[in-house]
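Partial complex: the chains shown occupy the same locations as in the complete assembly.
Note that the chains take the letters A and B in the order they are written out, and that residue 1 is the start of every chain.
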Amino acid sequence: MFDKLEEECGVFGIYGHPEAANMTYLGLYSLQHRGQESCGIVASDGHSLRAHRKSGLVADVFRDPVLFERLPGQSAIGHVRYSTAGGNDEKNCQPIMVDYVRGSIAVAHNGNLINAQELRNELEQLGSIFSTVADTEVIIHLLARTQSDSLSERIADALRRVRGAYSLLFLTETRMVAVRDPNGFRPLILGKLDGAYVVASETCALDLIEAEFIREIEPGEMIIIDKKGLHSLFPLEVAQPSPCIFEYIYFARPDSTIFGREVYGVRKEYGRQLAREFPVEADVVVPIPDSGVPAAIGYAEQSGIPFELGLIRNHYVGRTFIEPQQSIRHFGVKIKLNPVREVIEGKRVVVIDDSIVRGTTARKIIKMIRHAGAKEVHVRISSPPTSYPCYYGIDTPTRTELISSSHSIEEINRYITSDTLGYLSIEGLLKATCGSENLEQCHFCTACFCGRYPLKFPRLKDDRQLGLF
Amino acid sequence: MFDKLEEECGVFGIYGHPEAANMTYLGLYSLQHRGQESCGIVASDGHSLRAHRKSGLVADVFRDPVLFERLPGQSAIGHVRYSTAGGNDEKNCQPIMVDYVRGSIAVAHNGNLINAQELRNELEQLGSIFSTVADTEVIIHLLARTQSDSLSERIADALRRVRGAYSLLFLTETRMVAVRDPNGFRPLILGKLDGAYVVASETCALDLIEAEFIREIEPGEMIIIDKKGLHSLFPLEVAQPSPCIFEYIYFARPDSTIFGREVYGVRKEYGRQLAREFPVEADVVVPIPDSGVPAAIGYAEQSGIPFELGLIRNHYVGRTFIEPQQSIRHFGVKIKLNPVREVIEGKRVVVIDDSIVRGTTARKIIKMIRHAGAKEVHVRISSPPTSYPCYYGIDTPTRTELISSSHSIEEINRYITSDTLGYLSIEGLLKATCGSENLEQCHFCTACFCGRYPLKFPRLKDDRQLGLF
């Protein structure tokens, strides 16, 4: 992606495995692309919950093998997090774990609630004290106040109050519960490993631990797993599902299968469709690595123009690279990417990526490609212009930062200094996702492209709050 | 690469730049692939040298911007290191820096000396005390004992005693000196940034800081840079140059130009030649990312079989991944790579990589590909079988660990369970590197493939020492 569009979160849980925390560690490892800010695991040994949560990458936070001895038990849930709502403090790391009158409970949340502030105000008026700024804590407080007898009812009571996107995993001393919101914005997958049940944001987490894929958890479904087995309920109000199409475009790993299709193939199809919508005479198709690779292969195949890895990515650049001094700040893009001169010199280059956010990175990369001797630079983006913010768990910049919310494609083309610029159309996107023949039934959320939000958020009186989104 | 063939080192130096240490940091950053064990920078402000050296990646070791304030001055040299000779202790980090009777001197070394132990014994007999186990310290002690007047003569005196591979950078209070051994085993590049001279292992380091490429430093050449400018000398015995062909196959970054050619193009040509030598009927060409990508693109182009990124690499796996527990050790390969089922299922797959070391990783990957549904798996390696150890700076496993030193290709094929296995021939390798028409003049070191060492190492009486190699 030409600019950093920040990610959301990933969840993983396992019930009934002798090395539950270990497996969760591996699952989080494979979901690391969904959140690099912090991570955590809560494990249950049947009697009590134990947690380890910290800022940092999974491999760093769980570097010490001793940690796993401190997380004994046969069930565990984990979370990788990019701060959507909730600041960077360690106390905001998930899974959140609390003791309440019924015992202990932990929760890991992927998504974003749109009435969290409202509910929080209401709960604080009643004397609740919040210890984090995370949306997710609202769910816990609602749970603590409901008088229903069964865990599933208490969770359902709480979730009937909240609105928004949520793929949730709960863990108590003896149960694991997975819930996906009625719109099914975020993916949630069910698998099995020997006798143990596994729940994860993406199938790549199942692959790593060699678990078998069973099915996706349905929008509005609650799955309760305990000693007696697995129970499925649909306790929430029914809605028209609207899974997030950005999972296909950018978030999910290409080797994952979500919402019924493997991501790599969908992305390649976006590239093919892009070649159909915006053909160009050129000598070489070059992806922005690694986000643009599948679409570039698709574009190259459809157009017949050779595919080349014309930009080399420095593997040792983490997303957390801290540039040491003001004076070298402009090395930002070069530190990540360097052109292969031989591939580019004297050529007409088609550059493929999945999105443009602010446009500044695209502009720098194009300058770099021209500096390496390109004759022409044609940019092709395998998604429509991102013009609207997301309220369902993706931490997009505000509208003022989104170049496509305030500039026409022609203006963006001029700004980033490409010869031509083409964005995949919304119709093309849906066609490539669902197939031309299924367009009618293609109910993905495309709010960030078209502004039609499947779930309305409440009016807030406080203007400052709007700025948060 | 199917197995980890460990890397060597990288050097970077700059003379006459107001932010010399900063620039060196960036240069090392782009040379990180040449050594991840430790790194260091020594800077001179014209009066004294200051050092910061530590185990770890460049971005970690130099995380704190304050460090650069402690490394003031207009000249600096740096080093990234994988331990060839010299253990893992921090005191073995380079650049080595000492005070001796003439002042201070620092040295950064890429390569390996073959008579270091001999010289060390001799110097210790005379009362020298070594404070590291690095070969490089021998050079410093020779330098300290020579009586020549000028720095260049003292360095030449010392280097006339040593045999082996070395691309060296020296820094004193007022001078920077670069030397490449007469065989020119390792690359060394000269560039310019505004008025400052830059020396680096590869051109990718020039690209990052936007320095201009001037030329390669020649085998046997010494370049002295001081206030008066740049002087070139050839003070060492002349030899037939024999640059290391493994730099093209694996070590150098694909976007670098070394030994006269850009690496990406050479690798693609290896893929094409491989397709000519070992064609196969198949449905898809899949590289081991990222090492096999250029050769796979070449193979695909030559053979007409579609290229696909059928194995996805987990970006958050460092080479330093520490597996937490014995019980999950077998996740080794899966934690790095996961197949794209859609690309592989039901297909005849050509898998491309640059080398096989022990064969264990290849075996696991092939199993994984078959598990994803491949009908056939054909392995193509873009280099000849690596049968002999390297004494010139590459930390290859010992002969007993190199599968190709003790097994026929057919045996390897059986072991890794591929349907067919093809290695690029030595002739094909040289042809692809130099062009068919220049084969006579193609004097690369191919000792690791054919056992013909361009520089003989001394007989050691102590058997234990042989074990070291």
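Observations on the model:
Heads up, the rule we're going with is that a residue touches a chain if its C-beta (ideal position, glycine included) is under 8 Å from a C-beta of that chain, and two chains touch if they have at least 3 such contacts.
Since the model is a prediction, treat every value here as computed from it, not as a measurement.
Oligomeric state of the entire complex in this file, given as copies of the one sequence with 2 shown: 4.
Here is the rule we go by: only the chains that are shown with their structure count from here on.
Chain centres here are Cα averages; for chain A and chain B they lie 37 Å apart.
Looking at the complex, you find that chain A touches chain B at residues 19, 22, 25-26, 29-30, 32-33, 36, 57-59, 62-63, 65, 67-68, 204, 207-210, 253-255, 257, 262, 264-265, 290, 293-294, 297, 301, 306-309, 312-318, 321-322, 324-325, 327-328, 331, 334-335, 338-343.
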